[in-house]
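Just dropping this structure here.
Removed from the display is one protein chain of the complex; every other protein chain stays in position.
After this line comes chain A, so read on.
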Amino acid sequence: MQAEKYPRKTAATMSYINKPKFKHPQMQTNDIGLTRRDYEGTLTTLCGGCGHDSISAAIIQAAAEMSLEPHRVAKISGIGCSSKIPSYFLSKAHGFNSVHGRMPSVATGANIANKELYYVGVSGDGDSASIGLGQFCHIVRRRINMLYIVANNGTYGLTKGQLSATADLGSRTKSGEESQFDNIDMATLAIELGASFVARSFSGDKKQLIPLLQAGLSHKGFAFIDVISPCVTFNNTDFSTHGYKNTWENHIALSEVDFVPMREEITTSYAAGKEKEITLHDGSAIHLHKTGNDYDPTDKENAMHHINAHKKQGKIATGLLYINQSTADLHELQDTVDRPLNSLGDQELCPGSKALNDINNTFR
């Protein structure tokens, strides 16, 4: 295992951890003394029953269980229903609701400026598969160390129910509009372009989603999770492949994942051949439970084959689809200094007048 290159600051190194001022006496605290409440955001303004609210809830639980320091996370999004999600979790973290389809570039810049934070990008299928498809492709190529979530409902909610580019061929929205085009599969696209962690899940399946979020946050490199997240208002019909009914009935986990935070001693032993343990760079681990098939998420071609084979049968392949722990992230590729670039001042950055005079002399 490669040593983690950028140790993220932990509670022990931080002098500003305050205990929450108010908490229910029976509320459980995590390892850094925070309750679930400390990971919440503002009240949602999404429709009742929106899949996106389940994603917020899953992120809250994932982060709380991992004892992430909320303020060490930066939340970045584009525009759309999905991009409102960052308001609804981790209000102690800075958030940036940018412009439509451009979250990847803003996240890239933020990550370059300070590599010590966790970056969570939240986008939607309109945001990432249509207007922002180009930026999506390029952030994958640039291997930004972050968790990128697409809340995928196959429709444009805020503009009242148009089909999106992830809507499957033949899928129909509430207004009856049928998708005439093949869909863009964000997960296979991400694998193709070199993402080192690719998963798919369902907002209604918390048991699957939470460990995937935790593994994605711990993964060093670009982690992508395509979360099918039904739009209850515009795209939850029986004829929609992105509705609750179809997703419940047809999502099949290719591999089930348990996340074991690094603080827990890994003692459980698994029968060989049935489970696989993958240790992540920060010392945490994921346990992969095979689900009766011959699925190996470290084999790129095999992963693509399985996802496509399921799709042909009308099934949605979920779980951890692909993982590769040996890729370098942008900072490693560019060989930037260990300290965050945003912490460098005059002393480190300005070469001074003597060097400038030498340069002047080369122009005489």
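To be clear about the criterion, a contact is a pair of C-beta atoms (placed from the backbone, for glycine too) under 8 Å apart; a residue touches a chain by one contact, two chains touch by 3 or more; residues count from 1.
Heads up, the rule we're going with is that contacts and distances are computed from a predicted model.
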> Unshown chain, UniProt name, "ABC transporter permease subunit", "5-oxoprolinase subunit B", "3-methyl-2-oxobutanoate dehydrogenase (2-methylpropanoyl-transferring)" or "Ferredoxin oxidoreductase"?
Replying inline: "Ferredoxin oxidoreductase"
> Looking at the whole complex, which of A:104, A:243 or A:297 touches the chain that is not displayed?
Replying inline: A:104
> Among A:47, A:262 or A:341, which residue is in contact with the omitted chain in the full complex?
Replying inline: A:341
>> Touching the hidden chain in the complete assembly: which of A:72, A:289 or A:311 does that?
In response: A:72
> Footprint of the hidden chain on chain A, which residues?
Replying inline: 14-18, 69-72, 74, 76, 86-87, 91-99, 102, 104-114, 116-117, 134-135, 137-138, 142, 330-331, 334-338, 341-346, 348-353, 355-357, 359-360, 363-364
